Each structure stands twice: as structure tokens, then as C-alpha cells.
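Yeah, one chain of the complex is gone here, protein chain that is, but the others are all in their spots.
Order as written gives the chain letters A and B; numbering starts at 1 within each chain.
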Amino acid sequence: MKSYRKELWFNIPSRRAFINITPQVEECLNDSRIKEGLVLVNAMHITASVFINDDEGGLHHDFDVWLEKLAPHAPVSQYRHNAGEDNADAHLKRQIMGRECVVAITDGHMDLGPWEQIFYGEFDGNRRKRVLVKVIGE
Amino acid sequence: MKSYRKELWFNIPSRRAFINITPQVEECLNDSRIKEGLVLVNAMHITASVFINDDEGGLHHDFDVWLEKLAPHAPVSQYRHNAGEDNADAHLKRQIMGRECVVAITDGHMDLGPWEQIFYGEFDGNRRKRVLVKVIGE
Partner (left out) sequence: MKSYRKELWFNIPSRRAFINITPQVEECLNDSRIKEGLVLVNAMHITASVFINDDEGGLHHDFDVWLEKLAPHAPVSQYRHNAGEDNADAHLKRQIMGRECVVAITDGHMDLGPWEQIFYGEFDGNRRKRVLVKVIGE
């Protein structure tokens, strides 16, 4: 069994954003030379997500509006976590969008459906944060 | 390390449905002859889910009503994604229910709790769609 590990770093210049990281993960897979196995891609921070959905700007806008409705940022005083912090909503939003995805590796490539793309979801940006890519297989 | 891959195909004759796919995944596991490892089961489409919960009709009705409340289909014009499409709500619903599950394999069987069953969750049906089953182990 072979394994491979890489951190992808981000510094998003806004509170929230969705970034397509599929090319970076595919590059990790090439570096790993693993042909059959699994790749785990996870946010290393608890106010961010890694998820798979559509690379379509309208949908990303819809996600943002929807998450704000389900877990509003303001008023920040509605959350006990916000004692000296203001990111409780980011911890909640990340639960809906998820921490991680696991993708099959087949013939040296990610075994994705026709529209599946991997995203980094930032809910408390303006700082350096990381995603972990771990590949295991042969 | 051994690996195994199979696609399960569905053509659900309605917009939404929950289908118990536990027997098909168990069959994949038998075919794979893998005794210890992990099985990844994921929707290959971004308006569908694979998740684990209870095989109980009342609960599936409750899921449907609940998801419609959290991410309503209509009016379709409330979503920017719905320019020529009407399935933005399906992209949102799938985030709550999840894309994938990873199940342990022990002694050649899925290592599930007493009531755990694997479901395909369709949120934009009336077309052919796929689930990927990938097994790795020994």
C-alpha cells in the first residue's frame, strides 16, 4: 500500500467563498502515482468545508443565500460561541456543507461523475487556512 | 491491496425517491472477495445522495416534507441556478443528505449497526443516474 499527503493552502480575501480545487487534487493524484485506491480531501479548519457539487456561479450564489437563511451570521449576539468571536455561523454552515469528501481512484484518475467538482467552502476567511489531501492505494 | 468497482444505475420515475440499495452493495462486496477494508458508496450526480438511515416509510415521508421546507422547489425563480433549469433545490437538498457513505468491511461483510441501511436519495429524477461502489482492502 502506498500513501501520499499534501496540504493545499488558501487565503480567501472575503468572509465566504467557494473555490474549485479539482485541478489541485488531480495534481496530487498524479504526484502520488497511485492508480487504485481512495483519496480523502478534508478541510483542516472547523469553519470551512470540502464538498462536491456543480461549478456554476448561480448555484454558488444560491448556496450562499440559503446558508445565510439557515444559519445567519447576524445578529452575532444570538450565539453563545460569539464571546470575543463572531464566527459561530461559520461552524454551523460547515456542518451542512460537510468537512470532507472521499473519492475513488480508478486507473490513476479520480472516479467522478460528469458534473462532480470538488470545492473548498470558506465561511470565515481573511486568514490562511488549509485543506488536507491524503491518498492511499497502489 | 485489492480493489473493486461497480456502477449501480437508476431511472427513478418521479422527481424524488429514497431507494434501499443495501442488497446491491452487499452483492458488490461478495463479488469483490474483499474481507477487510472499506467500501465507498457515492452518488455520481450532484442532485442525488447516498446516505444511511432507517428503512421506514413514515420517516422517508418525513424526510421529504422536511427537505421541502428547508430547500423548497417552488417558486423555481427564487434560485439563480434556475435559468433554463428547475433543479436548484435538488442541489441544496443533496447537501443536507450527503453525497457518500464509507462503510467498514469486517469478515467479508459490511460492518453496519442493527438498523443501518444504505439509501440512494433522488432529488431530480426521471432520468438515468448512477451510484459508484468502490471497495478497497484484502
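As a convention for this text, a contact is a pair of C-beta atoms (placed from the backbone, for glycine too) under 8 Å apart; a residue touches a chain by one contact, two chains touch by 3 or more.
Keep in mind it's a predicted model, so treat the numbers as computed, not measured.
For subunit A, the residues in touch with the chain missing from this view are 1, 3, 5, 38, 40, 42-46, 70-71, 79-83, 88, 91-92, 94-96, 98-100, 102, 130, 132, 134, 136.
In the full complex, the hidden chain is touched by subunit B at residues 1, 36-38, 51-54, 56-59, 61-63, 66, 70, 96-98, 101-104, 106, 111-116, 136-138.
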